[in-house]
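Would you mind keeping the following structure in view while I ask a few things?
Note that one protein chain of the assembly has been removed; the remaining protein chains are unaltered in position.
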């Protein structure tokens, strides 16, 4: 799979870990160029069986990804439409497509992420933010619009109703510790530790079977959108999707036969065991 | 819009901010008078295009709003009904109606909120509570009933399942810091800072376009009740509802043409910019 020809970010590959580094103009504006690049990136990731983890970071020391290009808003229709005729917006489609790629995705947030930039971060699987550098805001209510890249919908699934309403109605900046408290990120980290933390997490995940990563991920997204009885059926479906394609379970059985039973029985070793077993052929 | 004739609270208006101050008897009991007043308040707010934020507070230094009037429980039927025949209760209907008014609603909690009082707080958009003064409890399980003003349903949407089950099954008091930890409120504040905090938040929101406040709010409530694909359609629908009615986006374009491009490009100024732009005609 070739990852070339992007204008708004660079792509680097280190075995199964891909790093996408936004670097576009002075503020990493989220315009047609970036949406087009992200759509093209998603199309390739959907077909990529080698890459298992994608880290999204920024080359800009102050800004992760800036808001949606206000130039594009100027051409926005001012007609109301019926619920049936409401077409999804470009930003919604791109964020949803990125959200469901088969890889584990991580936002490494070391600068501002506002408006559409923050909505993109919310579309990724996990979010880690650097204290003193990260700030987020949804400013749309002040512009006569609303977060329309999935941000309203994804926020409520992260924070619960009350905090999502506060964030979206107040249109104010929140820092990394606020974000942890509100639940929009997984964890706030010191600026000098976020790099190692994200790398270690990515490295760990990247050693697991690709089919299992995808099955786990799709399952979590499906589960929150269904009643528990239906969600359990989805679990079973994705389980067999994973086991029908991956040799990992068999590898685990071989490990067992090779004398790792003791470690399996010993609960203290699972954290290492789950890694050791990846190296058996 | 006239806000007169209420017996259980006073209404004060300061430009686009309304303050509702509960002041009824010794404990602000939630009886027919209060439900009737709240229903009447909601009916007016639904038609009010001037008011953008409503703060709910209490004149009683110890109690925000007390539980549902136990006198009313005495006449309660003891017949089981089928799922089809289960009629919504008055408290459910009033709380749901208050929950969806087009204004941003804030509970300023400086005293006890138990039973139906707490369910009313949960029906508002945001909740802030004063340390040392606020306590909440759902005591229904001890009375042979269950929280039946939307409290069971709204709790789970704020706290997740485990914490909602603890709160509702234990029927015990929790204070402001507990509430922050459990996720039933947005933030615990010191008693001497809650006033200014809520005022500043209300003032900020009150400067944004009314249609956009409503669109943002309805969208967040809808999003959590639908699968993501449907939720994204709701986002698009409410976006065009907002842009078809508000001049704010155009105002923003004018700001842009008037030379605020520099500020727009400069991510650091968004927090002020989103306010400045409200003053352009």
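Each chain gets a letter, A and B, in the order it is written, and its residues are counted from 1.
Criterion: a residue touches a chain if its C-beta (ideal position, glycine included) is under 8 Å from a C-beta of that chain, and two chains touch if they have at least 3 such contacts.
Please read all numbers here as calculations on a predicted model, not as lab measurements.
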item: Residue of B:7, B:32, B:172 or B:244 in touch with the missing chain, whole complex considered; value: B:172
item: Sole contact to the chain not displayed, among B:1, B:43, B:59 or B:76; value: B:76
item: Positions on chain B contacted by the hidden chain, ascending; value: 26-27, 29, 62-63, 66-67, 70, 73-74, 76-83, 86-89, 92, 96, 112, 114, 137, 139-148, 150, 152-157, 160-166, 168-173, 181, 221, 225-226
item: Interface residues of chain A (partner: the chain not displayed); value: 104, 125-127, 154, 157-160, 183, 185-187, 201, 204-205, 207-209, 211-213, 215-217, 219-221, 223-224, 227-229, 231-249, 251-253, 256, 264-268, 270-271, 274-275, 277-278
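Criterion: only the chains that are shown with their structure count from here on.
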item: Cα-centroid distance, chain A relative to chain B, in whole angstrom; value: 31
